[in-house]
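A protein chain is absent from this complex, but the other protein chains hold their places.
We just call them A, B and C in the order they show up, numbering each chain from 1.
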Amino acid sequence: MCDISSRLMTGLGVAICFLGAQADCADDAYLPDKWWPSEWGQDDQRGALNRLTPAKVLEAVALIRKGAVYDMTRIYEEDMPLFDLTPGTRKFTMTVPGGPSWGPLGENRLTWSEDFISGHLSQDGTQIDSLAHMATVLGDPGNLNEIRYYNGLTHAEIGGGRGFSKLGTEHISPIVTRGILIDVAGYKGRMLERSEEISVADLRAALNEQGMSEEAIRPGDALFYHTGWGSLWKVDNAKFNSGTPGLSIEAGDWVVGKLVVLVGTDNWAVEAIPHPDPNWFAPNHQKFLVENGIYIMENLDFGALIEAGVYEFAFVFGALPLKGATGSPGRPFALN
Amino acid sequence: MCDISSRLMTGLGVAICFLGAQADCADDAYLPDKWWPSEWGQDDQRGALNRLTPAKVLEAVALIRKGAVYDMTRIYEEDMPLFDLTPGTRKFTMTVPGGPSWGPLGENRLTWSEDFISGHLSQDGTQIDSLAHMATVLGDPGNLNEIRYYNGLTHAEIGGGRGFSKLGTEHISPIVTRGILIDVAGYKGRMLERSEEISVADLRAALNEQGMSEEAIRPGDALFYHTGWGSLWKVDNAKFNSGTPGLSIEAGDWVVGKLVVLVGTDNWAVEAIPHPDPNWFAPNHQKFLVENGIYIMENLDFGALIEAGVYEFAFVFGALPLKGATGSPGRPFALN
Amino acid sequence: MCDISSRLMTGLGVAICFLGAQADCADDAYLPDKWWPSEWGQDDQRGALNRLTPAKVLEAVALIRKGAVYDMTRIYEEDMPLFDLTPGTRKFTMTVPGGPSWGPLGENRLTWSEDFISGHLSQDGTQIDSLAHMATVLGDPGNLNEIRYYNGLTHAEIGGGRGFSKLGTEHISPIVTRGILIDVAGYKGRMLERSEEISVADLRAALNEQGMSEEAIRPGDALFYHTGWGSLWKVDNAKFNSGTPGLSIEAGDWVVGKLVVLVGTDNWAVEAIPHPDPNWFAPNHQKFLVENGIYIMENLDFGALIEAGVYEFAFVFGALPLKGATGSPGRPFALN
Partner (left out) sequence: MCDISSRLMTGLGVAICFLGAQADCADDAYLPDKWWPSEWGQDDQRGALNRLTPAKVLEAVALIRKGAVYDMTRIYEEDMPLFDLTPGTRKFTMTVPGGPSWGPLGENRLTWSEDFISGHLSQDGTQIDSLAHMATVLGDPGNLNEIRYYNGLTHAEIGGGRGFSKLGTEHISPIVTRGILIDVAGYKGRMLERSEEISVADLRAALNEQGMSEEAIRPGDALFYHTGWGSLWKVDNAKFNSGTPGLSIEAGDWVVGKLVVLVGTDNWAVEAIPHPDPNWFAPNHQKFLVENGIYIMENLDFGALIEAGVYEFAFVFGALPLKGATGSPGRPFALN
């Protein structure tokens, strides 16, 4: 392990080896084995989206019998929590210029307004991470050839100030698939705590409580789990931003084994942050996005589904095809 | 008609009575009759979305037999056309700070990037207009009490620099409904021209060419029409921005009579711009949004649907719930 | 006084009559008498800048004997305090896209970066208010004809979503004038408190402590006063943003009588906020900008001047000529 003096303790109490730190600041035991080429070929940019087929669409659609719609999206607004490793670095601004902006035009006297939006929109609020969001630094962090993404692509190859040339959000095709929600908070009877880990046993027990077994999760499914942490949204933003409960490393492996297309939750990570072992930072993010091409959705609202007791549904999501982006906001919803 | 000297001729050749122009600069013959309260009550903010019911969802879902997905969305990128009445006033910027932004963190050496997006995102590219987008100026444009939106709401009541307090995009619930595409350009065998109007007869003939009649359009449907103007996208942005072909006023009335939930097309208006009668500016925008609560979608890509010859389909769209916004980008798509 | 029930109590404990509130929500005793046309004519847009003449420049330059420069500017950075009436509504973001953005170009292998900045830049950090920043609502706040700026200009006449057509920052010509700093905190021997008012007697006593009399203030001078509140900058941003000490209404009148070109201080107001009389909100802002065309500078750093004991100096400031803007950041400094 590297000398702690080359690190900075952040507000999260997380030890950070910053870009430019010594290359020897790493313990190879924590680094993944070589993860490329991907199972979908060395040129693949879509990852687990390859699991979505017309048959999978029809499997999802067959679940729609009532015509009910369950919104899973938080409202984007200026006072929503904006997670940031250092305080205040994430932004979301929406303004409406003028009163109104233009006109009136024509004898019909039409006038209109158009919003101006600014911020880290693709990473704030309810969102999906593209495969360009994260990478593993295999050597010197100053050498972009040693920063590796999904399918082994390097930052030197695909990075850029105007967007990634590969793996960007435009590669996330519209998603219609079967969705499974595991209500872990419901099973526990309480909101999970910051840094609390969810084990495989927890997931199985929560499924059982819902009258389901783990066999209910099929390849290509969108898998969601509820921690209750989302109840802090706009109620206690500081606590919401301070960390997360989430899947243990073993639970993350279990999810990978289920061959899902994406994992989604009601907070901003898919693991416990800060991690109980401080040598880890967001290992499931790394495992899902970088090593397995499984997408991550964050800050989802499961309220409508849980209130209705719906744990199996058709899941619909269309990411904005933002060229070269690391993620996208959107409007995920469920039907049954 | 008002004295032309109080106007400004824009790049579009459109006569504009700017905010602050004299109140007598109006010919009442062009103004609509009082359009409120709406048919859904004086407190309604959802307009034609009220036509979407569980039964309508099931009607749409019943059309999904193959599990095929047809994307209807343009990629959001910096060199897409950005319509603006005066050159250069619309913006879209996406940057990726750093190389990458953060880390590496942990012994697992995770690093990541997060985009920064800035611009008139809710009105650029493929998008939907909320009912807050447009209004009619019934008197002095400097008096916000005389600027009226859907359901008669005034700008003084609902306007604001941080978003509209009513009618904003957060009121656009997820949409799953039956979609009908009328391929007018296919029927005409050519791209329609700038300022060219589409008549009711054109719509009927194009439907007929598709083996459909106008009875195929049912209440709550999403109605799309293809002008071919979208073929200019990123091919000739200046021409794309210079104007549009679109529905005549009578065709707009016909659409209203069909009780649709939304109207969408492959350009940035739902009428001819500049209008053949220069006293009109965007009368169908006004009719749909302001008077009838019917939503408008712009800059759609019908390429996949037309190539497959699909004119009737399940239509899916989730607007970003941007609080108080005048519209939203999104990822509309079709299934059959 | 209007019915309190039509108001909203903000975080500052300030009663707000929002746009759209009843026109009768006003007590005329608090409204100024008609303040236009200005003493520089009904077409004037420059206000007190008219007091700056070549002779005044030479008067200032004559004070430069050592060639010493005293910076008066705070660093613009993401964790500076951003005052906002409702939490989180002001933003400042600076990112550097890419690593670096471009290149290398040529055989000389040049590469470069260019920042992206976003936010309420003209009103955050060290800044000057233009005469377009503030106005008085003489009647119905929904009627833009009754919102009056400097020289009686109405919002209907000059407002606009793309900038003000008059009074914008481009009218603030470069400033070289005599500067006077009154160290009120030095005289009091402590930082002034939130809502604490500075009287005319205080100003006179502080000047006396500096070996100066009030006659030292001459027409066209830039007048600065030090409250000590700036010591909270980046030390306790929440307290810094919570309110201000500042000039009493009488002291504001006294300043107007001195015929200065601008008033500057080390916090974000030129009066006590919240005001001891809750019926007032920022009366000196109103008096200076709207009624008298005197400019306001905020969030100045007097540290270098006070450390050197310099209270009379040549003051230099160049506002960014941002077309139609309500203010500007900048780099004010002093010389002697």
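By our rule, contacts are C-beta pairs under 8 Å (C-beta built on N, C-alpha and C of every residue); 3 or more make two chains touch, one makes a residue touch a chain.
Since we're looking at a predicted model, the values are computed, not measured.
Enquirer: Tell me which residue among C:Pro81, C:Gly159, C:Gly179 or C:Gly293 touches the hidden chain in the full complex.
Expert: Touches the omitted chain: C:Gly159.
Enquirer: Against the chain that's been left off, what residues of subunit A make contact? List them.
Expert: Residue positions of subunit A that touch the missing chain: 19-20, 89, 93, 95-100, 116, 118, 140-145, 154-157, 159-160, 162.
Enquirer: Provide the residue numbers of subunit B that touch the chain removed from this figure.
Expert: With respect to the unshown chain, the touching residues of subunit B are 78-79, 87-89, 91, 93, 96-102, 113, 118-119, 144, 159-162.
Enquirer: By the contact criterion defined above, which parts of subunit C meet the unshown chain? Give residue numbers in ascending order.
Expert: Here the touching residues of subunit C are 1, 14-19, 21, 26-27, 29-32, 53-58, 61, 64-69, 71, 73-78, 85, 90, 94-97, 99-100, 102-123, 132-138, 141, 144, 147, 155, 159-164, 170, 173-174, 176, 275, 278-283, 285-286, 316-327, 329-333, 335.
Here is the rule we go by: only the chains that are shown with their structure count from here on.
Enquirer: Please tell me whether the contact surfaces of subunit A and subunit B are same or different in residue numbering, using the over-half criterion.
Expert: same
Enquirer: Please compute the angle of the rotation superposing subunit A on subunit C (C-alpha atoms), rounded to a multiple of 5 degrees.
Expert: Rounded to 5 degrees, the superposing rotation is 180 degrees.
Enquirer: Report, in whole Å, the distance between the mean C-alpha point of subunit B and the mean C-alpha point of subunit C.
Expert: Chain centres of subunit B and subunit C, defined by C-alpha means, are spaced 42 Å apart.
Enquirer: Could you give the separation in Å between the centres of subunit A and subunit B, each centre being the mean of its C-alpha atoms?
Expert: Subunit A and subunit B have C-alpha centres separated by 30 Å.
Enquirer: Taking each residue of subunit C in turn, which ones touch at least two of the other chains?
Expert: Residues 89, 93, 97-100, 118, 144, 155, 159-160, 162 of subunit C each touch two or more of the other chains.
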